[in-house]
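The complex appears here minus one protein chain, its other protein chains still in place.
Note that the chains are named A and B in the order they appear, and that numbering of residues resets to 1 at the start of each chain.
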């Protein structure tokens, strides 16, 4: 479906700066791939320099951009946050494919499971005894929902996800492929006959509007629950240990590891490859920078980096100072010599 | 099933401190979730402060605790190691569900595979040609046992595990969901036509009473074997490269990576996100702290941290000294000035 630019601006709820033109827009594509008649996206933030270069070569007929971006050479639909405009345009022009509701003939659904008639169960998916698949939920090919687990309305388990027994997914959540929810926590205690396994008998509860990346692992609690609260987004290959509690609207970037019984409060960001020890609390609105390791409780609003993590401003000073360390050692040796000479005189 | 506390103490083989009461115990739950009639767990070690707070609010009727914990406000079953008591109580009150033996009608078992009648093969599981599934072993939904692989007595592959061709699992071991055992080692050699693949033709052998976490990867040997010995426990998202050999009763915590042909001797602990280079030996009873990277052979009993790893006590001193580095640079500059002034005089 095509949209004249002025109509598109209204549909996307953006501000039109039409530069006297009103091209017909048929799709959206990156700057270097866009054809005439397509709209593209200009980032005013990260990647701006690259986008400025690409603008010179683009064949796009219009742009989506921040209202702060000036001097753009094409008609532009402006947004306070350009990414909101991008999200709306992608939904409009590239809507997600959705199979028809129903259970694929090769899927296995136990007769004691409840699958809503509007749900979609893919090829070779497994829905074990007593589990619940709600309205418009989607279990893709090869995914396994073990006994007594449940998936809320409109939530999706992508292909080859494993949702283990008794774990629950809220509404409007997405779990990406290969992810395991409800594996046993790493609980052992030393005995004279070796490491004794402490049975892991709790579960995992994922809230609403949560997104969990691919090949993530979230362990079930020893007793009680491991929790990921509403609105939190978790990237690929993250490890959440048993009895961890993640607050609302957190961002947990790829390859982060969170040790057992640690609490992450609301709106916390843990950047890539960061980590925490167990049994601590990261206060709300905190940021742990990439590779940072939280080794003790952090008050709300902390911005930390390094291992063990420190206030980010301090860590930056240390990082800069480090590069001068070899020279400093020399300098101190010279000072010693000077002083010794003076002393000798 | 309910137990009067005095009987429960006997069943669990603990020491009763009944404070003059003998409540009927119907289950076990964490301190804040326990209802009257339930027993709970008090940790004297990590998390003690939190547990002391929770004790004030608990509705539990009794506790499991260390014999060192004193002044507890409730009747207590005491253990030298409280976690042993916890493990026993969880096994008693929350026994693991076990499906009936047999092959699920949707599973595929090759006619040349041997599946013991007491084994359990789940929905859509695959057991390829020539593989062996022993007494009471369990292959859960969607798991794949490739040709010529074997799973020992009472061992379990959880849902969506991949056990690749020719690899073997001993007895009483658990492999958690999403884990891949027997992927090709990363073996390439540079040639004028690019990286030439060195065929990876060995296998992986997992011992008895081993537990491997979720989404772990263990590569097969180029020739010979990659080995994980009896009693070792491996956490989630760990990478063991080709020809690695892990000793008995090791603990390999989440997101550790061990490079090719490295030997880890018995009773070694590698804490979270640690790593090793290839072709080295970590002596028995050693500990590599979280994020530590072993870059050369370590003698038995080493306790190391940092990258490259050093004796932990040294690394700690460096970590403390680092925070004083920016100030040190200033101080040396001041000293220089002082000296130069003196020299000029």
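Quick note on the criterion: contacts are C-beta pairs under 8 Å (C-beta built on N, C-alpha and C of every residue); 3 or more make two chains touch, one makes a residue touch a chain.
Quick caveat, the model's predicted, so the values are computed rather than measured.
Visitor: For the full complex, which residue in A:37, A:101 or A:272 touches the chain that was left out?
Guide: Residue touching the chain left out of view: A:272.
Visitor: Of the listed residues B:51, B:88, B:124 or B:209, which contacts the missing chain in the full complex?
Guide: Counting the whole complex, the residue in contact with the absent chain is B:124.
Visitor: Any idea which of A:215, A:259 or A:302 touches the chain not displayed?
Guide: Going through A:215, A:259 or A:302 one by one, A:215 is the residue touching the chain not shown.
Visitor: Using the touch definition from the top, which of B:4, B:36 or B:278 touches the missing chain?
Guide: If we include the chain that is not displayed, B:278 is the one touching it.
Visitor: Could you tell which one of B:40, B:173 or B:259 touches the chain left off the display?
Guide: In the full complex, the listed residue that touches the missing chain is B:259.
Visitor: Tell me, which residues in chain B touch the chain that this view leaves out?
Guide: Answer for chain B: residues 108, 124, 126, 128, 142, 144, 146-147, 160, 162, 164-165, 178-180, 183-184, 186, 188-191, 194-199, 201, 215-217, 219, 222-224, 237, 239, 241, 255, 257, 259, 261, 273, 275, 277-279, 293, 307-308, 310, 314, 317-318, 320-322, 324-325, 328, 331-332, 335, 338-339, 342 touch the chain left out.
Visitor: Hey, which chain A residues sit against the chain that's not shown?
Guide: Those residues of chain A that touch the unshown chain are 28-30, 33, 41, 46-47, 50, 81, 83-84, 86-87, 90-91, 94, 96-97, 104, 106, 122-124, 140-142, 158-160, 174, 176-178, 209, 211, 213-215, 231, 233, 235-237, 248-249, 251, 253-255, 272-273, 290-291, 319, 322-323, 325-326, 328-329, 332, 335-336, 339, 342-343.
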